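Only one protein chain is missing from this complex, and each of the others stays in its spot.
Then we have chain A:
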Amino acid sequence: MKILVPVKRVIDYNVKIRVAADGSGVETANVKMSMNPFDEIAVEEAVRLKEAGVATEVVVVSAGVAGCVDTLRTAMALGADRAIHVNTDAELQPLAVAKLLKAVAGREQPQLVICGKQAIDDDANQTGQMLAALLGWGQAAFASKVSVADGRASVTREIDGGLETVSVALPAVITTDLRLNEPRFASLPNIMKAKKKPLDTVTPDELGVDVTPRLKTLKVAEPPKRQAGVKVASVAELVAKLRDEAKVLR
């Protein structure tokens, strides 16, 4: 069984982002970029399925600028076997990415696609579900536990009320939640090995996909800042403030 794992290059989760002065977006120059954390969890899950003998090959794919190659090398250092870079400088929105991934899936014929549930830059939480719909496949989103057997995946999902388990026929799309696994760190020898693993490049044109954005960003602004409040010296002072000043106690 082949597993396809899409990975996105995003501003590192530790970076405090800055909104560009002209309101066009956020500053990305000289900012640390990393693999979207949910995609790391997706790579880890795929690699574990391979180590368990369930999967035979893990292919990673990333769409975007030249720098995505670094993200793909990182994924291969974590255990992916080979990589595909969909090279474009165009702005990519989730629907366009889902179409690119559908085209890649058409070429690769994976039995399973494991995506992160959301990218921590646009926070859209769409691509995996969109891909499943475009492929006409079933989906299991927000996975905290996955087991694969007999042509189906049994997936425990994190939902607002607790946990839900679904059984989805393969081929299928799974999206990862935080509790699915704890991704490993890439060892130095594996980082070296990853440099020699195969990496193909294609373009949206070659895949026959129109990636024209459907949403126009008119403005990006900073949210209103919260005023830092006061430190209180004691529990008694806190209760007095909550009662008399904030009036939130009943």
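One rule holds for everything that comes next: a residue touches a chain if its C-beta (ideal position, glycine included) is under 8 Å from a C-beta of that chain, and two chains touch if they have at least 3 such contacts; residues count from 1.
Here, contacts and distances are computed from a predicted model.
Asker: According to UniProt, what is the chain that's been left out of this complex called? Choose from "Menaquinol:cytochrome c reductase cytochrome b subunit", "Electron transfer flavoprotein subunit alpha", "Aldehyde oxidase" or "ABC transporter ATP-binding protein".
Answerer: "Electron transfer flavoprotein subunit alpha"
Asker: Given that one chain is not shown, which residue among A:Ser187, A:Thr201 or A:Thr217 touches it?
Answerer: A:Thr217
Asker: Based on the whole complex, identify which of A:Gly53, A:Gly161 or A:Pro189 touches the chain you can't see.
Answerer: Residue touching the chain left out of view: A:Gly161.
Asker: Over the whole complex, note the residues of chain A touching the chain we left out.
Answerer: Against the left-out chain, chain A lists 11, 13, 16-17, 19, 26, 38, 93-95, 98, 117-118, 120-134, 137-142, 144, 154, 157-169, 172, 177-179, 213-223, 226, 228-232, 234-236, 238-239, 241-242, 246, 248-250.
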